[in-house]
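Worksheet: one structure, shown below.
The complex appears here without one of its protein chains, the remainder shown in place.
Right, chain A next:
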Amino acid sequence: MSLLSLDHKAVARRYLWSGLGFLLLGGLLALAIRWQWAWPGRSVPGLAWALPESHGALTPPTYTAVFTMHGLVMIFFAVTPLLFGALGHFVLPLAIGARGLAFPRLSALGYWVYALGGVLMLASFAVRLGPASAGWTAYPPLSTSAFTPGLGQTLVTVAVLCAGTSAFTYGLNFVVTVARCRAPGMTWGRLPLTVWGLFFASVLNVVFVPVLAAATVLLLMDRLLGTQFFIAGAAAVGGGGDPVVYQHLFWLFGHPEVYILILPAWGMVGDLVAFFSRKPAHGYRLTAGAMGTVSALSGLVYAHHLFTSGMSPLLGRTFMVLTLLISLPAEVMFLNWLMTLWRGSVRLTSPMLAALATMVVFGLGGITGLALGAVATDVPLHGTLWVVGHFHLTMGAASFLGLFAGLYFWFPKMFGRALHEGLAKVHVLSSAVLFLGVFGGQLAAGYAGQLRRLYDPYQYTYLKHLLPLNQWTTVCAFLLGAAQVVFVVNLVWTLRRGRAAEANPWQVGTLEWTCASSPPGEGNFTQVPVVLRGPHALSQPEVLEQLGRDWIGQAEVLPGVAREGAGEEALATVSTVRSVT
């Protein structure tokens, strides 16, 4: 397909390849960080060409730049674009029976803005004084020109603005597409949970990305025009501004961003658990409602990131209560997943394994987050690797595994070829176990008091005993990196020589699998389907009896019932559509 194609599937593929490229870059940067914590100051294998003066060893400024870029690349250029740009763009119109997104040109424009941001990110590595090095949060005054005067920090700040613009465009596009472009009969109660997840996450994108844009624009003005919004201390002129304002704005976006990253994965888990337990999703409405509740609360809990910023204790308590409250709908959703699994005919396919792994790492990430939601436990843990382990489990591992659950599930639809199931399972299982090794190790080191972002933690006597733990964690990280080779091999092999995918390899009833070819052609459907039922009509006795299978398409008329029920419904819909037109 042309690079200028406006088709949502073509845009999705662009995001997929770009996102995977940035995922590789972000992963390599992560390995460099882990190397430093295991063998501080030693040459990183294969990095001598990039750092000739230190023979490949990370110097303190390089280390700071590496962990800054790792975070920014992963969040803004890898995981978010892969979940929304790749899977969201591809799946959402197909799953609701639309011929495309509501605004195809906006969708293509969003990709090119994202690509421009990506180019700026990459270019920042080549400029004098290196890329950004103020941490992924870019807290001022560290991110102002007083402390990071290089062009790299500016380029990266603009790049983040580009990524935000892209996120705003696809967020808006998704919301309007779900609201306006659903197929006849696709009521809100018949949307797959994946669509619900993408919808709520898109709402959050649309509402909170402008906040990030405001913070970033003010920061850019401080850097380039000399304004004083966030500059304080000796560098301030005329009284200066206040860096804490940036922190509030950043986290007002930043905390919903956690849910922006995980909501699509939650939706996918909800669908996949039902599909591969061969049961309707337990508490479908509660699950969708829980995702909505989490989305609604997500903007009200952000200040738990600022418990140590000197905020009023009253505010601290308020945000603590709100933060702990948000775990309730999350638990409702989690219990619904477990209830769906209960006594189901569980099929351990690669998407299902990835979905189960997502549940495990997300569960662990959520539980460890409770300690950070309460003021009393957050204060001692705040600056430690505990925070890093927690948010990597939720934003990193859970989103990553959710992403791969979706990728393995929809890959045959995207490319018309079937990935090797055995290799896919090896990839998912090894990744899940190694994620627990890496981020579990970080949690343990953090609980033992290791502060995050230290160049050489072992300069502190009380942290010296953590060296073996960090070395084992680093070994897990390198093995995790190696496990991704399995995916790459599987991907390349399948794209070149993989067998053609079956029409409906997972035997599910959603529209993309039952009404569209693999890969879908222009316009997705030969005829727009009329939806008759929800997405999880599995193991229904009448379907088993009449069709001899345990699933039925969302738009498939059940023989025998056609005259009395479904057919009448379909015809009623047809007449309704006609009356509207």
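As a working rule, a contact is a pair of C-beta atoms (placed from the backbone, for glycine too) under 8 Å apart; a residue touches a chain by one contact, two chains touch by 3 or more; residues count from 1.
Here is the rule we use: contacts and distances are computed from a predicted model.
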So one subunit is absent here. Using its UniProt record, which name fits best from "Multiple sugar transport system ATP-binding protein", "Tripartite tricarboxylate transporter TctB family protein", "Cytochrome C oxidase subunit III" or "RNA polymerase sigma-70 factor, ECF subfamily"? "Cytochrome C oxidase subunit III"
Cross-chain touch to the chain not pictured, restricted to A:Trp35, A:Tyr114 or A:Phe208, is A:Phe208
Write down which of A:Trp136, A:Phe229, A:Tyr302 or A:Phe487 is the residue touching the left-out chain. A:Phe229
Out of A:Val195, A:Val528 or A:Val543, point to the residue that touches the absent chain in the complete complex. A:Val528
Have a look at A:Leu29, A:Ala102 or A:Ala115 and name the one touching the chain we're not showing. A:Ala102
Residues of chain A in contact with the chain not shown: 97-100, 102-103, 106, 168, 172-173, 175-176, 179-185, 187-190, 206-208, 210-211, 213-215, 217-218, 221, 225-229, 231, 236-242, 244-245, 248-249, 252, 280, 284-285, 288-289, 503-504, 509, 511, 514-515, 523, 525-534, 536, 553-557, 559, 562, 567, 569-574, 576-578, 580-581
